[in-house]
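Removed: one protein chain of the complex. Kept in place: all other protein chains.
Every chain is named by a letter (A and B) in the order it is written, and numbering of its residues begins at 1.
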Amino acid sequence: MKRVKTLLLVFTLVMSMVLACACDSKKSDSGSGNQPAANTGNTSNAKIKVGVVNNPPSESGYREANVKDMEAVFSAANGYELKTSYSLKNDDQLQAAQGFITEGVDYLLISAAETTGWDEVLKKAKEAGIKVFLFDRMIDVDASLYEAAVVSDMAKEGETAVNWLLSQNLPEYKVIHIQGAMGSDAQIGRTGALDEQFASGKMTKVIQQTATWDEAEAKKIVESVINGGDDFNVIYAENDGMAKGAVAALDEAGITHGVDGKVIVMGFDCNKWALRELLAKKWNYDGQCSPFQAQIISDIIQGKRSITDKVIINEEKGFDAKTLTQADIDTYGLGE
Amino acid sequence: MDTKKKFNLSLGQLTIPIIAILILVVFNLIRDPSFFSIGITQNNDGNSVLSGNLITVINGASELAILAMGMTLVTAACGGQDISVGAAAAIAGSAFVKILKSGDSISVGTVILAFLFACVVAMIFGAFNGTLVAVFKIQPMIATLILYTCGRSIAYWINGGATPTVQSSIITAIGGFIPGIPVPTPVIIVVVVAIIFKLVFHFTSLEILTQSVGINGSAARLNGINSTFIKLLSFIILGVCVSVAGCIGVSRLGLINHETLLIDIEMDTILAVAIGGNNLGGGKFKISGSIIGAYVIQMLTITLYAMKVSSTDVKAYKAIVIILLVVIGSPVVKAKFEKLMTKLRSGKAKETVKGAE
Partner (left out) sequence: MKEDVLLTMRHIEKRFPGVLALNDVDFTLRKGEIHALMGENGAGKSTLIKILTGVYQMDRGEVTIEGTPISIHSPQDAQNNGISTVYQEITLCPNLTVAENMFIGREDSAWIRHKDYEKRADEILEKLGIPTRGVTQLGRCSLAIQQMVAIARAVDMKCKVLILDEPTSSLDDKEVNMLFKLMRDLKAQGVGIIFVTHFLEQVYEVSDRITVLRNGELVGEYPVEQLPQVELVAKMIGKSLDELSNLGEKNEKAAEKNDVFYEAESLSSSQALPFNFKIHKGEVNGFTGLLGSGRSESVRAIFGADKINGGTVKIKGENVKITRPIDAMKHGIGYLAEDRKRDGIIAELSVRENIILALQVMNGFFKPISRSESEAFADEYIKVLNIKTASRETPVGSLSGGNQQKVILARWLLTHPDYLILDEPTRGIDVGTKLEIQKLVLKLAEDGVSVTFISSEVEEMLRTCSRLIVMRDRHVVGELKGDDLNQAQVMKTIAGGEA
């Protein structure tokens, strides 16, 4: 009992210290708001300081490639000094961004966990003369608060995939739609185009469920459809992992899939292992949202590229099992 | 063995989980009798295998059942729960994959080696949790919060890549079906683990020692029981369960996503233990109760899926049913119920007396 009390006490102490620190850093930010800007002017010969606030590479194969790309482009060899902070939590990210502003970076690159809550921080960055780039994901703020946003157009990605599906000219489309974590950009973008087809009646929704990016959950969803005896011929899974879960359910039930199979399997992200499934004709389609935004941002920073539109859409790809080559896998595949 | 008596005694604790299962069965029978149809289908590997919702339930609950067995022991000994089992399973699964991918080809030997490695890793993390709880006397939930928070990052470090995959017929057999056997392999593994638990209880004095430590630690100590060791042991045993569950999880799909592998399973595991009628404050326990609890939870989930309830809503419905179960199983309601029963009985008795007069 006593020990628990002591622990709680220690915990409270630590928490209050953290809070105090957080408050302190805020104060010091507003106090020395203009200093970093002065620095920027004086240090043209020195390396360009770039602070990157991103999701952790462990989040997904996409993120891993994204982080690696950032590290490769903003390397010391290219004249950069890179500082990074990875978190899945918006609050942590906000704190990290604060920290970078206080440290006085020249550029702040952000891929936010959530689209809201960034106003304050970006205003401070602006006051401090720090230029902000958004990458991968948009944030709900006034466009004046950032230089440019290099993002994937998830909606376009979904459209590309659905258009490919329509081009298969199936007599009927009975779709199992497995969604990602509800509310995430990827889910919204990849769901949108398909929802239009459901609404227009061109495709039939057998089931539309979120598996929250969880492979095992995806398998459960498909199993429940199979056990329920409903007929279907398309599985549209919003990432590769969930597609793999769905395929496992098909395999156990003895339902053929892929090129020449009964069920068309569609995934997203273009992990190398997933593309190999395509190559083996077990899946039909894999869409990609490009994780490579660093070069575009670097080009803008170094003046090699001018900003015509604040929102720069990264090019998206979609691969068909019938046309995929090993070279594609090597070039565009994520992970190993 | 006086099995009949034992059964009667245990029924007290198992009443709620058994009633819960029966209610779910009846509900499904009314809703759609075909829910229980079991068929044999030819799977894509050419094996004849059992299929149907019931198989899905029993198969899908495997990891949960195995974790619930270990969790029961920790609960009994420490009077608290390990909330890091999901994260630890991700670590064990990653360790499993790490060894599998280290060689060029995957043989039975590699798989065994990989499993043993995963066990050792999970046992070390179990021992870590156990040390915090048993030696430093930190509340289990708080102690395991550490691994709960950082476990999946550790899992990531092991393999680096986000979703490493393994391709092997052996792995497919572990996570799916062994050629020629129509029963899903995970189900067989659950049975094996349950038998091992039974054997451990038969050939060691673990059961009575654990219960003594959980009920009255002070008295246990004065009877020469090393309660630190018992608590530590319970966490290490849970570690083994975690690695079995993690390896099954990995084998099902032949890939490990450390962010989603057995995600949120810790809460289901604790619920399984609670639904099984075990006191979450420690003490007497019944492993069988927890296993039934695991199937109750899985059955509930699959029923909701079969009803095409949106998977975002499933959690809410699950919560409602579980609240009901736990409240019905609570001592307060039980006492009220017993009171009501005695009242009814005495009421009847009085009536007969009056009748006689």
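To be clear about the criterion, contacts are C-beta pairs under 8 Å (C-beta built on N, C-alpha and C of every residue); 3 or more make two chains touch, one makes a residue touch a chain.
Given the structure is predicted, the values throughout are model-derived calculations rather than measurements.
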| item | value |
| --- | --- |
| Chains in view that touch the one left out, judged over the entire complex | B |
| Touching the absent chain when the full complex is considered, from B:A77, B:I158 or B:L206 | B:L206 |
| Selected from B:K137, B:K284 or B:K308 as touching the chain missing from the view | B:K284 |
| Selected residue (touches chain absent from view) among B:I215, B:L280, B:M307 or B:I328 | B:I215 |
| Absent chain, residues of subunit B that touch it | 1-2, 5, 9, 202-206, 208-209, 211-212, 215-216, 218-226, 283-284, 339, 342, 346 |
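The rule is simple: only the chains that are shown with their structure count from here on.
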| item | value |
| --- | --- |
| Whole-Å separation of chain centres (CA-atom averages), subunit A against subunit B | 34 |
| Residue numbers on subunit A that touch subunit B, as the complex places them | 3-4, 7, 56-64, 182, 207, 209-217, 219-221, 223-224, 226-229, 240-241, 244-245, 248, 250-256, 271, 273, 334-336 |
| In the complex, subunit B residues that touch subunit A | 34-35, 41-45, 49, 51-53, 56, 60, 136-139, 142, 152-153, 156, 160-165, 175-177, 249, 252-255, 257-263, 301-302, 305-306, 308, 310-312 |
